[in-house]
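One structure follows; several queries about it will come next.
Every protein chain but one is kept in place in this view of the complex.
Right after this comes chain A.
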Amino acid sequence: MKHRYLPMTSQDEKDMLDTIGIQSIDELFADIPEKVRFKGEYNIKPAKSESSLTKELAQLAAKNADSNRFASFLGAGVYDHYKPIIVDHVISRSEFYTAYTPYQPEISQGELQAIFEFQTMISELTGMDLANSSMYDGGTALAEAGMLAAGHTRRKKILVSRAVHPESRAVVRSYALGQSIEVEEIPLKDGHTDVEALKNLIDDNVAAVMIQYPNFFGQVEDLAVLEPVIHEAGALFVVSANPLALGALTPPGKLGADITVGDAQPFGIAEAFGGPHCGYFAVTKKLMRKVPGRLVGETTDEDGRRGFVLTLQAREQHIRRDKATSNICSNQALNALAASVAMTALGKVGTKQMALQNITKTYYMKQQLKNAGFEIAFDGAHFNEIVVKTKVPVKEINAALLEKAIIGGYDLGRSYDELEGHMLVAVTEQRMKEEIDAFVQVVAAAVQEMGATHA
């Protein structure tokens, strides 16, 4: 068997067998009991050459409608944002992507320093004291926040707003089940978390209250109003925040959040059909020793030079085993690097400017839709998403948009029974005026055309 990834020659093989003192490679597998031994070869597709496989997979990829060829107004937690081209050049450096967890700090200073910088940037954006080196994604980060809170408060109930991403809520419930934690949902009022309902639900059994900022409907929740209700009951305030929005919004850390989590996908990370993205996890200092996952800390070497190491590892599974605060091991390091590069490229000024562009273009879309006679369901403060009443099934409008090379918004009826016929429309800085105008035009025309049939 000759293959470009397998360097062994038949002479090598012979020499090595001699050294081992055996006749054939098969002897090395003699300890596998006859009854379980697999004979022959897997019944899978035969190997393809580099060029034919590349061609086949390029054709497969071309079957998908991608956001290079289509103007996307689909958000709902994953966004088509500006990705500085430099990001891909940095993460393509194979010293980064072919390494593993930096267990040997002397030859991993590059990765360790990059993570230390990531931790700093996330802390800065969220206004929290510290952040870890990454989680799988925003949804599992939120679930881990729930587990941390339950452990910390020794309480067994979590309240999660219905304005939190439906898929994240589902993940929270799955993790909570494992820990026998009860999860209750806080109802909505005008597309926001209902504060009065929260007051009725909360009691001293509640470990955490989870709020999304901006929420799933693109509405900016007033964290300052929620915070005292949560803390008076002795619960932890957990905020799931879009880190890009924090370029313009007051950070959760300034508004009393104990844990801020989210996904750094808006910073230079490809949509990639939902993953890999990059969860982040930031806390106040008092929760530092309960954070899941890896933390990089600064220290010095024998000569007093600054260096970075994995630290506070007593929390982690490879040391604490069944007493660990979490089972996370591999995380999303390469995407944390991507996010760091994007946050660096955007920097202090660009992050704010990009956030403002999202708000500005979203309000432009809102105005255009209103002008075209559409009702915007929730009229609060928006970040980069609005909810529009479509009068006809969203699926049909999206089909009409697709014909014009536009990917339409999210059909809220998929997750909220009461929001049938409501579309969640995302407008990022990537959407140009022409595209927004075209979107409104096609939607208006489609509704007019279908209105008759659906009336």
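Here is the rule we go by: a contact is a pair of C-beta atoms (placed from the backbone, for glycine too) under 8 Å apart; a residue touches a chain by one contact, two chains touch by 3 or more; residues count from 1.
Methods note: contacts and distances are computed from a predicted model.
Student: For the complex's missing chain, which UniProt name, "Phosphoribosylformylglycinamidine synthase subunit PurQ", "Benzoylsuccinyl-CoA thiolase", "Tripartite tricarboxylate transporter TctB family protein" or "Probable glycine dehydrogenase (decarboxylating) subunit 2"?
Tutor: "Probable glycine dehydrogenase (decarboxylating) subunit 2"
Student: Out of A:297, A:393 or A:421, which touches the unshown chain?
Tutor: A:297
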